[in-house]
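So the structure is just underneath, and the comments pick up after that.
Omission of a single protein chain aside, the complex is shown with its protein chains in their original locations.
Note that the chains are named A, B, C and D in the order they appear, and that numbering of residues resets to 1 at the start of each chain.
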Amino acid sequence: MRENDGLNKYKIGVADTTFSRVDMFPFVERAVIESKIPASVERYTVPGIKDLPVACKRLLLDDQCDIVVALGMVGKEKIDKQCSHEASSGIQNVQLETMRHILEVFIHMDEAKDDNELFSIARNRAYKHGLNAVALLKGKDTLTPRAGKGLRQGKDDAGPVQGAT
Amino acid sequence: MRENDGLNKYKIGVADTTFSRVDMFPFVERAVIESKIPASVERYTVPGIKDLPVACKRLLLDDQCDIVVALGMVGKEKIDKQCSHEASSGIQNVQLETMRHILEVFIHMDEAKDDNELFSIARNRAYKHGLNAVALLKGKDTLTPRAGKGLRQGKDDAGPVQGAT
Amino acid sequence: MRENDGLNKYKIGVADTTFSRVDMFPFVERAVIESKIPASVERYTVPGIKDLPVACKRLLLDDQCDIVVALGMVGKEKIDKQCSHEASSGIQNVQLETMRHILEVFIHMDEAKDDNELFSIARNRAYKHGLNAVALLKGKDTLTPRAGKGLRQGKDDAGPVQGAT
Amino acid sequence: MRENDGLNKYKIGVADTTFSRVDMFPFVERAVIESKIPASVERYTVPGIKDLPVACKRLLLDDQCDIVVALGMVGKEKIDKQCSHEASSGIQNVQLETMRHILEVFIHMDEAKDDNELFSIARNRAYKHGLNAVALLKGKDTLTPRAGKGLRQGKDDAGPVQGAT
Partner (left out) sequence: MRENDGLNKYKIGVADTTFSRVDMFPFVERAVIESKIPASVERYTVPGIKDLPVACKRLLLDDQCDIVVALGMVGKEKIDKQCSHEASSGIQNVQLETMRHILEVFIHMDEAKDDNELFSIARNRAYKHGLNAVALLKGKDTLTPRAGKGLRQGKDDAGPVQGAT
């Protein structure tokens, strides 16, 4: 990640899809604004999740984003899970090639019992990963105080398990 | 993607197979013509879906296509799903290496209850992804007004879910 | 693919295994001979399908083959399917790196009810993909008149589905 | 791995997550301290297992670690297994590119019947792989006397099977 001298803004990429039933972009944007870091947001919209990896790569390389949040929705069928696996594998490859993080916000349609819950999971997960993106921009130990705490995005935290060390 | 000065045509690649039971090329071609962008279409036909990735790569690199639509049909058996996964993974790799989109139009034979429905899904999905290819050629925010709208190709749109932001 | 001036022969690689219960090499060779293109055939034998990808790569790079036909047999167990997936993924990678086709002739032992049918599937698939290899050597539109025709290798063609365009 | 002249310290990277319900870092640290090799430990915390591969790569390349221990927890659902597969595949790629080991300490939540057992598995596996990391730093035959002994991390050793050679 490039050094930030306090003057320059970070650039946060957001890639999203027309397939998704929830427009999650505003939740990421809100997280960035609320965290008050100097950052601009760049957006790239594609048809579906399998189109996200190359969009992420172009946000990172063509648009020089420091980090990307990839917003996608995954259908209920077995073939949809396969597609999400292909998308995620591509996203892994982009991260490794560019050495930069891409936070994956994938909402699985079978996670929710109805549209209300679907919306609520999407909002929560997108917002929290927006905050995670900001934390990762700040450095590799920003999240360390929260390591092993059983944090979750899209639902309640599971919490930590303690025992004898 | 190369800059287009209004004089030069875009080049859209279409890769298809002899395995497919539907000739989907005309539907992509129609989408390109109806969208009235200056574009030529380059076609590459291979035996089956696992031969598509290298065909796509050659369309992008040898024939200098700006984008590719990959048309394939997937059988009903478990092994056919595995083949589609291998093809899709290859297509992911080509996209990432070339930094250009490949829109995958894969028709799964178990999506349709009969030949009529199979044809109809194929036509709809190929045509709509032809339009998506044109949109992606125009820029990364062309599809943004439709982000999160629950759009589908090959069937009816699922539509957006709204809630409190 | 290198240009062929009519004097030089094409070089067709064939990779096969000691695991396979059918020696499929002669069927590919017959397809090449019957098609009367100027071509020599180079053969590489390995233990099993997971050894095929590197053999294919060596046929393409060390032996300068223009195309390769990979002949393999896959057992009935779940782990055998996994092995075939690993082999196929490797073959995808070789194709993309070399920009040349590798036609995969994989016979799954659970496709056939007895040894006779196994032999017959293997002969048919190897022969037809031998012909496909020759067609692909000739150019990217040689198979185009047969696109969307529901062709099959190893069994009867499924045939095309037509409808209103 | 770089040569160690006895003066320079080894550098051991530890990547962990906020998703994990157990903070496993101290167990790795204890293994390193108890083994009394000259080593410093570098830590990188990310949200979940799919963020680990790029963190590992940055520990190896940016921070010049000699080896990395990747600490992750995997949920009980099928989709969680898929995520762990994507994370592990990414970790494989990082190892191969950097030619250095990354020891994966992944705790699957369905391995344990309750929180106590979960903690105990996590502690045992993290500690033992901390020792394995130290052994691998020393050379490729350090673990050879223990080859084929049925060793396990996170549970009791399975032990060796002997027979006629």
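The working rule: a residue touches a chain if its C-beta (ideal position, glycine included) is under 8 Å from a C-beta of that chain, and two chains touch if they have at least 3 such contacts.
Just so we're clear, the structure is a prediction, and the values are computed from it rather than from any experiment.
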Missing chain touches which shown chains?
-> C, D
Quick one: say which of D:T18, D:T45, D:Q95 or D:S120 touches the chain that got left out.
-> D:Q95
Using the touch rule from the top, list residues of chain D that touch the missing partner.
-> 81, 84-85, 88-89, 92-93, 95-96, 99-101, 103-104, 108, 129, 132, 136, 140-144, 146-153, 158-163, 165
Using the touch rule from the top, list residues of chain C that touch the missing partner.
-> 16-27, 30, 43-47, 50-51, 53-55, 57-58, 61-62, 78-79, 82-83, 85-87, 89-90, 93-94, 97, 115-116, 118-120, 123
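Quick note on the criterion: only the chains that are shown with their structure count from here on.
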Minimum number of chain-to-chain contact steps, chain A to chain C | 2
Would you mind reporting the rotation angle for the C-alpha fit of chain A onto chain D, rounded to the nearest 5 degrees?
-> 70
Return the chain whose centre of C-alpha atoms lies at maximal distance from the corresponding centre of chain A.
-> C
Copies chain B and chain C touch; is their interface built from the same residue numbers (over half shared) or different ones?
-> different
Averaged over CA atoms, how far is the centre of chain A from the centre of chain B? Could you give it in whole Å?
-> 25
Within chain C, the set of residues that touch 2 or more other chains is none
Name the shape of the chain contact graph, picking from line, ring, star, complete and other.
-> line
What pairs of chains are touching here?
-> A-B, A-D, B-C
